[in-house]
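Inspection log for the structure reproduced underneath, given as structure tokens.
Excluded from the complex is one protein chain; the other protein chains are retained at their positions.
And now, chain A:
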Amino acid sequence: MKNSKQNYTNETFSHIYIEKDALNYSLTNEVISKLNKSKIIYIDNYNEIFSRKNQNPFLQKLSPSLILAVKKGDFIYKGSNLCHNFEQQDFYYTNFIVNCLYDCDYCYLKGMNFSSHILFFVNLSDYFNELRRLIVEKGKLYLSISYDSDILLFDGIYPFLKEWIKFAKENPLITIEIRTKTSNYKKFLNYSPIDNLIITWSISPQEVISKYEKNTPSLERRLIAISQLLKKGWKINLALDPILYIGENWSDKYKEFINSITENINIKEINAITLGVFRIPADYLKRFKKFFESSISFFPYQTINGVSTYPEELKNEMIKFVYSELKNIFDKTNIYIL
């Protein structure tokens, strides 16, 4: 089955579901005015749409709707032990956008969420208030703001970037990380680089991108974006994560991939590199198998303590190989492995 858009599927965001409470926020009006062809449906709570159990996230990927809601309860979460913490004690993440228009076969969001519709929380100011409180409490914070979405895809309709850059400038004790696969680097050219905002580019061999990262920019385009922002002085990390087993000649492909990185960017200017093989909570993998059809879902992984990943021997071999290739060209103290 090919997951291609057909004439009979609706456009992305053909429908916008809006919580009645979200109508009180100017951001809601801004989003609606930019998507003025969409049909609007009023809801009481985003979970009426987002958390329904009888929906098919695979089909929703063909025609995702948008949900505008007001986040209540927790705004900031402790970072998962499945993520890199850069040896930072106070490592947190937040999610004001949930789900993504990219369609990566290995993405944990597909196992975590019941829906593939995109969820925007419009009360950004509440996030900032909570963060200010947390900075006072903890002193220093490392905060990822794009684990639950590739947020840069949405800046055109949800202009959050200027807000976060402003917040980072005003609060030097927080380091903000934005993780992305985008090739659209130009939005950053509107701002001066700041030391406490890191852009982490998730990159993979082109074969992985073509096969498992549908709708995402090519490796070449991502590397162009990285090199442009490096030249402008932005702090950039590379995430070679997840490293995937792509057949018996996987190591040749990854060697080739690392060569293409060094050919296209000045790797010495990179701030840090993170490495990790595909890993996922076993419960999420179950949902992959129920709805999604990539071979990634059905590999014979090993499950230990509720986390499924490659068998130990294969995992070690993959990490060791990629690490040894990287340490020849990059300061190994800035390579983080999970």
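By definition in this document, a contact is a pair of C-beta atoms (placed from the backbone, for glycine too) under 8 Å apart; a residue touches a chain by one contact, two chains touch by 3 or more; residues count from 1.
Convention: contacts and distances are computed from a predicted model.
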By UniProt, of "NADH ubiquinone oxidoreductase", "Lactate utilization protein B", "Nucleoside phosphorylase domain-containing protein" or "Biotin-dependent carboxyltransferase family protein", the chain left out is "Nucleoside phosphorylase domain-containing protein"
Which of A:44, A:263 or A:313 touches the chain that is not shown?
A:44
Answer key for A:15, A:222 or A:279 versus the chain not shown reads A:15
Residue, one of A:192, A:295 or A:324, that touches the chain absent here
A:295
Going by the touch rule given at the top, which residues of chain A touch the chain that is not shown?
1, 3, 6-11, 14-15, 17, 39, 41-44, 48-49, 52, 54-56, 58-60, 62-63, 65, 289, 293-295, 297-300
